[in-house]
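I have a structure I would like to understand better, so I am pasting it below and will then ask my questions one at a time.
Note that one protein chain of the assembly has been removed; the remaining protein chains are unaltered in position.
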Amino acid sequence: MASAASKLYADDVSLLMVLLDTNPFFWSSSNLPFSKFLPHVLAFLNSILLLNQLNQVVVIATGYNSCSYIYDSSSDSNQGSDHGRIMPARCSNLLQKLEEFVIKDEQLFKEGSREGISSSLLSGSLSMALCFDEQIYRGFFDQGHFILNLAVTMHAMQILCLQGSSDGPEQYVAIMNSIFSAQRSMVPIDSCYMGSSNSAFLQQASYITGGVYLKPQQPNGLFQYLSTVFATDLHSRAFLQLPKSLGVDFRASCFCHKKTIDMGYICSVCLSIFCKHHKKCSTCGVLKLLSVLYALCFGWVRRITT
Amino acid sequence: MSSSSSRRVVKRVKYKDAVKNPGTPGVLTMVENRFVFKPNDPTSARMLDVEFRHIKGHKNTKEGSKQPPLLNLSSSREGISYIFEFQSYPDLHECRDFVGNALSKATETAKTASERDGVTFPDEQLSAAEMELRMKLLQEDSELQKLHMQFVISGVLTESEFWATRKKLLDGDSRTKPKQRVGFKNSMILDTKPTSDGRIFALKPAVHQAFLKLVPIKMTEKDFWTKYFRAEFLHSTKNAATIAAEAAEDEELAIFLKEDEIVAREARWKIRRVDPTLDMEADQGDDYTHLPDHGIFRDGSKDITELQNEQYRRTLSQDLNRQGAVVLQGRTVDGDLEDPENVAEALMRSRQEPDEGAVQERLDRITRMNEMDDLREPRDHPVAQLCIKDPRDYFDTQQANALKTLDDSRIGIEQKKCSMTTEEAYGSLRESISKIKSIGLKNSTVESEIALTVLNGLTQNISSTKYQLGKNPRESILDSLPNRTKEELLHHWMSIQELLRHFWSSYPITTAYLSTKVGKLKDAMSQIYRQLEEIKESDFRHQVSLLVRPMHQALDAAFQHYESDLQKRAARSAEMPNGNA
């Protein structure tokens, strides 16, 4: 059923994109403080790199105003000795970059622009992660390195969203588009949601792309969740049963008020979703239409139109 | 065994209640309006005699599937279906076509009946071909046929309304054809008069060059063409010796008589630019010209002339190739085509043009060929088909959503505004980062007890989902229902979709026609609504109500819209009592 599972992976070499939520508003109110959360993640990244020399990890920070690549294990300079340091060199690099990112993210902040729900720019970082995939396709042929060539033959990319802040309905369309392109390129999106209730976006993302959605019940055991569930490479997923979330929230957001709705009106031309009946579609400008009313779930919408 | 007349089909079959049953062997006879099954064992009670008008749909197994050839005729009476196993697929196909015809005929008679006594609707005039296409579509898809029966024949929708939403199905094979370029007529000129469309020039570059050189400086146009046709005449005599003699005497005539130097050069050039991966050397052995029937001369004779006159010989194949090349090249000359001089000059201009671009294109093509297609990775990345999996999954998730219910009510609590200011929030985040920097990852490893509880929790989750969903994780509530209820529900869902589509596309209501249509649709929908209620009262109340809920919601919304729109219109007509009728 998972689309990603249909692709056969020859081995356990994997490329892991980690989307790290750095929304300050979430972390300042979270049960698990950021200073306790991050070490788990760093240890997890280390363990992924430990498992296979060819594994690659890329970290993208998802901020409130921006998102950015903050770490790529392939660009690690020849790993020197970590002798006498308190943590591996790659972690201190990552922390350095992360700090710079947070400062930049704050500078982008315009006072008063913060309103309502303070969600992170998940759509941006998802797109960045998918673009990285494309870069890989192109980039690999430039490097004559013969170890890297091994990885080209079957590289298995997976995305892991470490998200805490709640969904931003205004990003609905962008996130949905990212999800569909991930599905199309057979990239599973795993999500580990740290917030208090479930994230409908991430549930849908994981459901559609065949990834795993998990909301840790014990946040202080995060590393155990990460290493038990999310460290499973795509090759092994064919043999293991991973936690399956029941009750995916398929509700969509309307385009007009960005509200999450159960029922709505869909433009029969461009499939825009509205919570009220309009005379004219504000997305594509079609008159008269906005006709079909359905219980909204992307599954249905697509079925009707195809 | 089968009778030759299409009015009647007789086949040896096995009749079954269910696919898995062994079935009763017997003979199936189909006539115009009914089918009869007689078991081989006369004592068996399983005799059938059913009229086609009681049959509402048919399904059959696909050829090539592992299943035996089965035909399933479902009756309009609840839950009854007749399954026949045929001895071969051809038998099955014959019967299926017969059933398809019979059913559409039954439909048609019903329809004509309804049209006769019903209101005349604005209907387009259909050609026989279109009618046939619709019939075919209905025969191929029994679901569609069911819908068609249900709505068109009962008069809820008109024929044209029904098909209006399925335009895509109807114009499946109309395709736009590429525009054609104007070219030469593909007729050989072997003995023509000097046509002025430049054809001779295009065909024979040497003549073209000679024309530019000689006319009008050395000779008049008339003299030129006279000479040309004299040369053509000489060729037609096939006497190479005479040709050689004449050529020796007359310098200008020789131009026409010799092999076209320019064409030959082009040919050589073409050989040179042949894709280097083609092995021309290898073809050398394939020289067939010495064999009989190769190298036919242009008028069919095959006499052998002396070798020294080789250059005055022209073979049919050469001429044909040249002709073909010119025709394919098309007419590149614009402007006045009446005057041969103009034509000649224009042609010269157009010849010179394709230099840079053409060379570049050729190089591109060569490099593309050189890539050795079969040794490359496929150019495009592998992609999955973008489609949603089984839409029935939706029902599952709806069920789970209904079960967890209260979880969502917490959203409100979570959305509590973070009381911190922006600076404070960012400040604390930065502080956390520097804190990690100073103490390292010491507290990253989880304590053994917590790790164990987490692992046990996850393991429990996995085993519980395994048991909850049974062995097959894809098993859904829909599958847990008995077949009859399931089919009924799916059919209702299809009908609701169809009706809603028509319902919403009729708004806003501008004509009286639309208003009656909406009324009819609404009645049909409320009928289905009641039927759904009835199903809900059946044994599987809990499961069914979960499935029915979204359908009811959709219908409710439609009714609500209908009522409010009705009120609005009533109010408007009250406002202007003298509204233009």
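Chains here go by letter, A and B, matching the order in which they are written, and residues are numbered from 1 within each.
By our rule, contacts are C-beta pairs under 8 Å (C-beta built on N, C-alpha and C of every residue); 3 or more make two chains touch, one makes a residue touch a chain.
One rule holds for everything that comes next: contacts and distances are computed from a predicted model.
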| item | value |
| --- | --- |
| Name under which UniProt lists the unshown chain, selected from "Exosome component 6", "Skp1-related protein", "S-adenosyl-L-methionine-dependent methyltransferase" or "RNA polymerase II transcription factor B subunit 2" | "RNA polymerase II transcription factor B subunit 2" |
| Sole contact to the chain not displayed, among A:56, A:73, A:166 or A:227 | A:227 |
| Hidden-chain contact residue, picked from the options B:47, B:131 or B:452 | B:452 |
| Residue numbers in subunit B that touch the chain omitted from display | 374-377, 440-442, 444-448, 451-452, 455-456, 459, 462-463, 466 |
| Contacts of subunit A with the absent chain, listed as residue ranges | 10-13, 43, 46-47, 50-54, 78-83, 85-91, 146-147, 149-150, 153, 223-224, 227-228, 231-233, 235-236, 238-242 |
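One rule holds for everything that comes next: only the chains that are shown with their structure count from here on.
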| item | value |
| --- | --- |
| Averaged-CA centre spacing for the pair subunit B and subunit A, given as whole angstrom | 35 |
| Sites on subunit A touched by subunit B in the complex | 1, 3, 6-7, 22, 24-29, 33-36, 38-40, 42-43, 86-87, 91-92, 95, 98-99, 102-103, 105-106, 109, 111, 114, 117-118, 137, 166, 180, 183-186, 195-198, 208, 216-218, 220-225, 228-229, 241-244, 246-250, 262-263, 268, 277, 279, 288, 291-295, 297-300, 302-304, 306 |
| Of subunit B, residues touching subunit A in the complex | 381-384, 386-391, 393-394, 396-397, 399-401, 403-404, 407-408, 410-411, 413-416, 418, 420, 422-426, 428-446, 450-451, 453-455, 457-458, 461-462, 465-466, 468, 473-474, 497, 500-501, 504-505, 507-508, 550, 553-554, 557-558, 561 |
